[in-house]
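Structure, as structure tokens:
Missing here: one protein chain of the complex. Every other protein chain is in place.
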Amino acid sequence: MIELILSQLANGFIWGWILALISIGLTLIYGQLEIVNVAHGVLYTLGAVVSYYCVADFGGWGWSLLAAPLFLALVGVVIYLTSIRFSLGRSPIVTVIISYGLIFIIEQVVILTFGGNPRMIPNPIPATIPFFEGNYPVFRILAAAFSALTIWGLLLFLKRTRLGLWIRATNQDAETAENMGIPTRRVFAGVFCLGSALAGLGGALAAPIVSVSFDMGHNIIIEAFIVVIMAGFGSIRGTVAASLIISMLMGLAAAFVNPVMAKVVAMIVMVVVLFIRPQGIFGEGGQ
Amino acid sequence: MRLARKGGRWMGLAVLAAVFLAAPHFLQPYWRGILTEVLMWGLFALGFDIIFGKTGLLNFGMSAFIGMGSYGYALAVQHLGVGMWSGLLAALLVSLVFSYLVGLLVTRFGSHYFVVFTIIISMILFFLAMNLRGLTGGDMGIILRLREFQLGPWSFSLRNAVAKYYLVLGVVAAAFYLVLRFFDSPLGRAIVAVKENELRTEVIGYDTKQLKLISFTLSGVVAGLAGGLYPVINNSTNAELFFWFFSGKAVLWTVVGGAGTLWGPFLGAGIMVYLEDVLSSWLVDYYPIMVGVLLIVIILLAPKGILGSLQQWLRHQAGKKQKGDRGAAA
Partner (left out) sequence: MSELILETKELTKNFGGLCAVGGVDFMVRSGEVVALIGPNGAGKTTFFNLLSGVLPPSSGRIYFKGRDISGLPPHRRCRLGLSRTFQKTSLFPELSVFENLRLGAEVGYGRRNAFWRKADRDPRVQEVVEGLLALVEFQDKAQELTGNLSHGDQRLLEVLMGLATRPDLLLLDEPSAGLSPAETRQLTRQVKRLSQESIKTVIIVEHDMEVVAELASRICVLHQGRILCTGSLQEVKSDPRVQEVYLGRSA
């Protein structure tokens, strides 16, 4: 029993890093453009699909670490230019509906190209290390590490580079940033691409773990929303922390109840947190 | 001038009523069945229009209500052995309680959180419904044994498509009428004011949280009633009704027909169901893509939908005429 709990917690911790990557993408897009990107889940799916094709046609899953984020950044640009940017000045309802429409489009494209059946990707690193009584797959540890590395890189990027400065400035006050000469339109597009790329990378990392299917985004979007709401929009570190906590919580719950109920538990926790602290655990200001 | 407009309105309604009453007699059975379904789906979309078009809150979890309603009916009829009318009542009660409780939760929070919450809740219900196979039958669902319904001293078979049509028409028309009247009342108008300017509404003395809750509950009940009609029409129900895709359809139909007009959802449902049916063969693969593209195009280019844009154009014309009259008189 103890071992089950421990391994569930470990799984939760590992998964939490991957979930954090996706959630950060979501919170970046919301924080910058005030868009609730409900299509974030299908972007994650696309990343996983890309990694599938990397394995099937391009000789290895490893390529997807580059291909998935790049492809998703491209998709993000296209989405931004063809629809999102026209909705920016208008009511947030417009953008959410656009994002919602995108789910239909992208998911069906996936069904038509990839197919409606889930497919497994072979474990790229079939090694394990001893973990208490049994073994723990190395790949998962490395995937989590890669995610953590990416997040650290992202934080550095935001803090140290000029582009990062532009992003933070525009986030604070878009009008002032515009007046200071920062091309806010391009920053918006850039953040949207960045968020999409993060979702795609998350999908690629997750693909060998959860297997690839056209509707895998539905699961992840629930988890990502729970994380982002609980963390409060705005704080990357807070999102990471919330992601780890929620993930481990769900993992723990899944040791006793089925995975769906585990999500219900997470949702109940989220609601309780929001009642106590409406801006989220780490959030700044009201929602 | 006003009298003529009012007379015109009554004429229009009379024509509409005549068309719908006569429809089963000059439609082929297949199209009659489609029309019956369109009435139900229109009611479903009406539920969405109440919370979205009239109140300004984007509820992406409408499928939860239609699912709840349909299972409220199905379980009552199957396990409690009640008749059709009681089944519908059960659907109403279940959706009333459910939407009120969910409403208590979600209307506390602002519009962004509202969207996210409703998505999460409907997704979780979907997973639950699919997993609790003992209760819901999962995607195989429940097949009902109920064969007939009573209306006064008469008994009609639930296999009688014409009887079903009139039954659905009656229920939908009654519900629609009540909703129309509601939004003509002070309470309904106050709800609309919340959408127009929430702060203003609060400051002139309305409890906007309560108004949102009332609207959310009403929306759920209407959609739940549509859900109750689903097993009446199909003699069965299944957990796939909880799938988020159905929420999307309500959004699509309402946006196409004209959000906020209350008539729009029916028009949108009619047009889209008809299109879906007519183009079904090669469309099955591409229908979701069409839905997505159509949603995006309409919300960007014609956000008021068909009836909404028409309303706006008419008002614009009337305004121009008024200015013209004043100019001519001056």
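All chains are identified by letter, namely A and B, in their written order; residue positions are counted from 1 within each chain.
What we mean here is this: a contact is a pair of C-beta atoms (placed from the backbone, for glycine too) under 8 Å apart; a residue touches a chain by one contact, two chains touch by 3 or more.
Source: prediction; values computed, not measured.
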In the full assembly, spell out which visible chains the left-out chain is touching.
B
Looking at the full complex, which residue from B:204, B:279, B:297 or B:314 touches the chain that isn't shown here?
B:204
In the full complex, which of B:80, B:104, B:187 or B:284 touches the chain missing from this view?
B:187
Absent-chain interface residues of chain B come out as 181-182, 184-190, 192-193, 196-197, 199-208, 319
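The definition used in the following text is that only the chains that are shown with their structure count from here on.
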Which chain B residues qualify as touching chain A in the complex?
56, 58, 60, 105, 109-113, 115-116, 119-121, 123-124, 127-128, 131, 244, 248, 251, 255, 285-289, 291-296, 299-300, 303
Chain B-touching residues of chain A, taken from the complex the two chains share
30, 34, 36, 38, 83, 86-87, 92-94, 96-98, 100-109, 112, 218, 221-222, 225-226, 229, 258, 260, 263-264, 267, 271, 274, 278, 287
